[in-house]
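For reference, the structure is listed below as structure tokens.
One protein chain omitted, others in place.
Every chain is named by a letter (A, B and C) in the order it is written, and numbering of its residues begins at 1.
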Amino acid sequence: MSLPKMKTTEPLTMPDPPTGSRVSRLAWNFRHHPKRELWFAWWVMVIFYQLYGVLFFFVTRVQPPPSPAWDTPTVVRWFDDHDFGILAGFGVVFLVAGMCAPMNALLAYSMRRMSVSRLFAYSYLIIYSLAAVPGMLVMAIAMIVAALRPHRDPELIHWLYDFAFLSFSGTMGVFMIGSLVWMVAILLDKNRVFPKWFGYLSLCNALTEVVVAPAWIFHRGAFAWNGAIAWWINMVVFVLYTGVFIVLLRKMIQREDFRAGPLPALPDKGEAAHSDSVEAVR
Amino acid sequence: MRRTDGELILFWTLPVLAIIWVSAFFLFPGFVHPMSPTMSAEEVAGFYRDETARIRYSMILFNWFGVGLIPVVILLAMQIRRMAHRTPILCYSLIACAGGPPTLFLIANMFWLLGSFRPERAPELTQLLNDLAWLTFTILVPYLIAQSLLLALAIYWDRQDRPVFKPWVAHFNLLIAAALAPAAFTALAYTGPIAWDGLLSFWVKNIAIAVWIIVMGIVLGQTIRQQRAQDRVIA
Amino acid sequence: MTNLAGSRPQLEEKPTKFVPGQPDMWMFVLFESLLFTGYFSVYLVSRTQNEELYLRSQAALDLRIGVFNTIALLLSSWAIARCVKASREGAYRPALINASLTILFGVVFLVSKVLEWVKEIHMGNTFTSNEFFQHYFFLTSIHCIHVLIGFIVLGVVVYQLWSPVRRSQQLVETCATYWHTVDFLWVLIFALLYVVR
Partner (left out) sequence: MSTTFNRRLLIVWLILTSMTLAYVWMDHTVDQNGTLRASTVVTVSAIVIALIKVRIIFREFMEVRHAPAWLCRLTDAWVVLIAACLLGSYFVGSAVS
């Protein structure tokens, strides 16, 4: 923090960005900006979360979740009402779900930038890549299978409904352990990539995954999958946590120097990354 | 002399894998004339009753070799590592993509095998398993799309005198990504090109995957050979 | 974890104002207490909707065990506070003894908590019995998870105090702050589950 902050558009090696229109600046940034990979991943993350919110809350209407206490006819009627939204919305989800990859890569990179072992970055990368399958895609598959044939045996539709929401809410371990891996990395880090309080916030986020566990047990009340504790409070924490790390990652990219610098005390790591790229150029 | 690092061994698993996949593809009775989503529950149940053996053996074969593509994607990720990038982010992204399609494919594979395990169960249930299998199989595209786009981006950004891959490989990957995209919306229709037995969702998607494997296999093979030749000259 | 050590003068600081521990930990304290306030509010609202049931179920709890729990945790808090003072004065042996006492009282709390759970379950009051016991088991067990994390945190304290090369006062204070949070959350849980009518 002692060193001056770097402006985002300030190139490290390539001078004179064009002073022309927005579009030409964007094109220049895309081709030459020294931090293009980082900014690309960051923007993918921002757009992904925007899309995620729109698709889950407004298009498919699966969030906030409907009640697990509904009887079978109500569930079937719910699918009838949301038929097209589910099929089209989850179609878009399948189209864009791959955006998780650069996003998780950026989070893993943040750990690479720390003074901790590479172990953390790779563990986090694999854990969160795995997480998308039970945490999001299985839910989407169950939803479209239910919406595909509205005249299926209602009991089967009800089963698909439970399957969808429980796989979505009830996928806990990957997110919990992932957050804890990130937390430990942040608390041990000496490069000040993230402030320590964000490490503690990760602990709060990990604990929300504990709190959601009763969703597997209760059909109604505060602990059901749409309950005040298991969903609403957790959602507030999740949104806050996500917002915070998006902002902090932006700051990290702004401070990034690929060597020593505003993220202090990193010559060893930064040197390694630098020599890698030099090697690649050669 | 270069140490034996096994890179080539993993690479040469690719043609073997392709042969196995193609045989399994033809062995599965539901692929050559893809099963229609319009089939009634009784028809689906009848299909599983009549074709039990071929479904089982082809899917067991797929279960064994479904994950075979992962080493190839990792080989690509390692080539990205050699590109003129400042960060390992695109390499990490490709690694993050590698596990997705096989996982989804194995889920679909499991549903097919479950369907054929007790073909005498209630037709409604067999139809449910069949729907789960086909939809999962058809929508396994998200990571493949991301993988192609990321690879294309990585190649565009590989700005050096002798880039790891030629620019046409990037264009080719964009094309593949476009070809895979419609399959994501397969659940919207029972018939027509979007349906899971349709032109776009089945034929274009699967042919795109096959072409991608063949072309990227050849490109990767050439790149690895050149790289080795270079290493020998330097040594 | 010692990177922030020594960022402010230690010892002889009595007249000067200082934030105990990392300021970052205070973010956690405030956020976590807010989160628990959310849980408590849900509990209180559900309670008012079905007062009869809650009162009837509450009768199955033994206030004496709750009081015992609270006193055990207050003792441990007291011990860690003394540990912080001692280590600030450079008296690392008493500090270690007090840290061990903290762990001891924490274990006493944990064991008595588990025994109480066993007793309730034997009486037929489980997590799924009714709404009151949902909240009872939820709040006590999420708190117990904090206690278990607290043992790791106290482990850091002992590790820090053990060797002369470490001994970061700031880390000791950070960890103590966490442990006090566990304590005051229990004070609230105790009042809400056992005493509120």
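Brief remarks on what is shown
One rule holds in what follows: contacts are C-beta pairs under 8 Å (C-beta built on N, C-alpha and C of every residue); 3 or more make two chains touch, one makes a residue touch a chain.
Remember, predicted model here, so these are calculated numbers, not experimental data.
Contacts of the undisplayed chain with the visible chains, over the whole complex, involve C. Among C:Val45, C:Val114 or C:Ile145, the one in contact with the hidden chain is C:Val45. Of the candidate positions C:Lys85, C:Lys119 or C:Arg166, contact with the hidden chain is made by C:Lys85. Contact with the chain that does not appear here is found for just one residue of C:Leu75, C:Ile103, C:Cys144 or C:Val157, C:Leu75. Against the chain not displayed here, subunit C makes contact via residues 13-14, 17-20, 26, 30, 33-34, 37-38, 40-42, 44-49, 51, 55-56, 58-59, 63-64, 67, 70-71, 74-75, 77-78, 80-82, 84-86, 89, 91, 173, 176-177, 180, 183-184, 187-188, 190-192, 194-197.
Assume only the chains that are shown with their structure count from here on.
Separating the centre of subunit A from that of subunit B, both taken as means of CA atoms, is a distance of 24 Å. Subunit A and subunit C have CA centres that are 31 Å apart. Contacts with at least two other chains are made by no residue of subunit A. Across the assembly, subunit B contributes no residue in contact with two or more other chains. Across the complex, subunit A is touched by residues 37, 81-97, 99-100, 103-104, 107, 124-125, 127-128, 131-132, 135-136, 139, 141-147, 149-150, 153, 157, 159-160, 181, 184-188 of subunit B. The part of subunit A that touches subunit C in the complex is made up of residues 187-188, 190, 195-197, 199-201, 203-204, 207, 210-211, 214, 217-218, 221-223, 228-229, 233, 236-237.
For subunit A in complex with subunit B, the residues that touch the partner chain are 31, 34-38, 40-41, 87-88, 90-92, 94-102, 104-106, 108-109, 112, 121, 125-126, 128-130, 132-133, 137-138, 140-142, 144-145, 147-149, 152-153, 156, 160, 258, 273, 276-277, 280-281.
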